[in-house]
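Working notes for the structure below.
All protein chains but one are shown at their positions in the complex.
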Amino acid sequence: MKTPHWLVTALATAALLAGCSSMPSSAELDAKANQAIKSSFRDQGIAKTDRLNQDLGQSACSSDKPPSDAVADKIMAEALASVKLPANGQYLGDWKAGERLAQDGRGMTWTDASTDPKANGGNCYNCHQIDKKEISYGTIGPSLWNYGKNRGINDLSSPAFAPIAQYTWVKLWNAKAFAACSNMPRFGYKGLLNEQQLRDIMALLLDPKSPVNQ
Amino acid sequence: MHTRREMLARSAKVAGLLAAAGFLPMSALAAWPQAAFDAKNMADAVKALGGTSAPAESKDVTITGPDIAENGAVVPVGVATTLPGVKRLLLLVEKNPSVLAAVFDVTDSVEANLNTRVKMGQSSNVFAVAMMNDGKVLYASKEIKVTLGGCGG
Amino acid sequence: MADPMRIRAQAAGDKVTVRVLMSHEMETGQRKDSAGKVIPAWFIQEVTATHNGKPVLTAEWGPSVAKNPFLQFVIKGGKAGDKVAITWVDNKGDKRTDEATVS
Partner (left out) sequence: MRTQTLIGLAVLALCAGAQAQKSTADGIAEYRKMLEDGNPADLFEAKGEALWKQKRGPKNASLEQCDLGLGPGVVKGAFVALPRYFPDTQKVQDLETRLVSCMVMLQGFDGAEIAKTPFGRGEMANVTALATWVAAESRGMRFNLPQGNVAERESYEIGKRAFYFRGGTHDFSCASCHGESGKRIRLQDLPDLTKNPGDGIGFAAWPAYRVSNGQMWSMQLRLNDCFRQQRFPYPGFGSEVTIALATYMGVNAKGAESIAPSIKR
């Protein structure tokens, strides 16, 4: 984006006229904010200050305005390329284990002992309705009730299954593949859940036997 | 000089002896009723508190509490009855490790209407019990759902 | 020493509604600390209330009464200016008494 020279001059003059009480420029404030963030945190347990080093997907989504289309496209392309599909094309695990993971909001905080995915939950109900029997669900993400059923998966041999399963796996692995600034954690990419855990959550969403699809 | 703990232990023993001899006065309950708090269900708790008849459900006993508790750590509950001749009111949580939560020995100077807050480990029936002077044991129950909280909860 | 209670006693007609908050951990004895050691039970076992010095209510509590306990009851035949005193005793033998004037 180009700013006309006359505007820059006018703004600079206005700033000068405002004198000592003038505010720093937006760029200066950005620098000050970054400095403040650096100096305000310290390591605690497994939560180290390197968690503040942003990748593009984080830094470009750190304001009240979305990134440019070009940047968003780059984030999505990189996210898509990062996805590891499951070994042997085995997408589904055990929906009961998936439900337990969906209920579990633990993991990766400074009060947690280990960064091993086995110590982590999926946090799903914090943001999504999933099994209708659970009344304590969040609304930051869409309802996932009847997730598989609504997408035409009545049995696992249905032709709808393969593309939906792949889409869902990618979404769970790295949600930025479909929305650059998605609110959803990148469960596979960031090592929050392992392959088996992802399969279990996949089963909760897609298995026709899962209570989610009744 | 006796410590309070020794005194309590002693008065418990004395109360036990008195009870065995059939001389249990009201004030003997100054010692904490350990057996009642160890009980695993309502009937046993009532028995441990000297109740002689089986608890019967009654519309004359009221239990108050929310249908849903946002957090099980603090659940407001109340027990009340309009019947005259109440000796003791109890609050119990069916699925807690210690079922009995509170015992209130009421006098004529207070209304048979008490409110407190209990902990609940999970969704459970909560019982309000009125032990009457005539030996009747009446109760009301209510299911209270305990929900899971956000984030790590 | 335990922190003071908050006692509110309000008269309406010839009845006095008493609301008490007590400062107490009410530890169940069922929880473990971060090192896996059981945190010993520590809870109020007995609460007594007096109205102008006369005992009106005794309560025995177990560990499932909530932390920083709340108790509400109604005294018959009370009026503004009366004294209501509450005493609690916990399983370690600690005790505390506080008094309030009915308003």
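Every chain is named by a letter (A, B and C) in the order it is written, and numbering of its residues begins at 1.
FYI, a contact is a pair of C-beta atoms (placed from the backbone, for glycine too) under 8 Å apart; a residue touches a chain by one contact, two chains touch by 3 or more.
Keep in mind that what you see is a predicted model, and the values were worked out from it rather than measured.
K.L.:
Report, in label order, the displayed chains that the undisplayed chain touches.
P.N.:
A, B, C
K.L.:
By the contact definition given up top, give the residues of subunit A that touch the hidden chain.
P.N.:
Residues of subunit A in contact with the hidden chain: 21-24, 29-30, 32-34, 36-37, 39-44, 47-49, 51-54, 57-59, 61-64, 108-111, 115, 123, 125-127, 135-140, 183, 185-186, 190-192.
K.L.:
In the complete complex, the non-displayed chain touches which residues of subunit B?
P.N.:
66-71, 73-76, 117, 145, 147-153
K.L.:
Suppose we count only contacts with the excluded chain; which residues of subunit C make the list?
P.N.:
With respect to the unshown chain, the touching residues of subunit C are 3-6, 19, 21, 23, 25-26, 66-68, 70, 72.
In this text, only the chains that are shown with their structure count from here on.
K.L.:
Just the number, please: Cα centre separation of subunit A and subunit B in whole Å.
P.N.:
Centre-to-centre distance between subunit A and subunit B: 49 Å.
K.L.:
Can you pull out the residues of subunit C that are in contact with at least two other chains?
P.N.:
Subunit C, residues with two or more chain partners: not present.
K.L.:
Subunit B: which residues touch two or more other chains?
P.N.:
Nothing qualifies.
K.L.:
Using the touch definition from the top, list the residues of subunit C that touch subunit B in their complex.
P.N.:
My answer: residues 15, 26, 28, 30, 45-46, 49, 51, 54-67, 69-77, 89, 91, 93.
K.L.:
In their shared complex, at which residues does subunit A touch subunit B?
P.N.:
For this pair, the touching residues of subunit A are 103, 105-106, 109, 125-126, 135-136, 138.
K.L.:
Subunit C touches which residues of subunit B in the complex?
P.N.:
The contact residues of subunit B facing subunit C are 3-5, 29-30, 32-33, 36-37, 73-76, 78, 93, 96-98, 100-111, 113-120.
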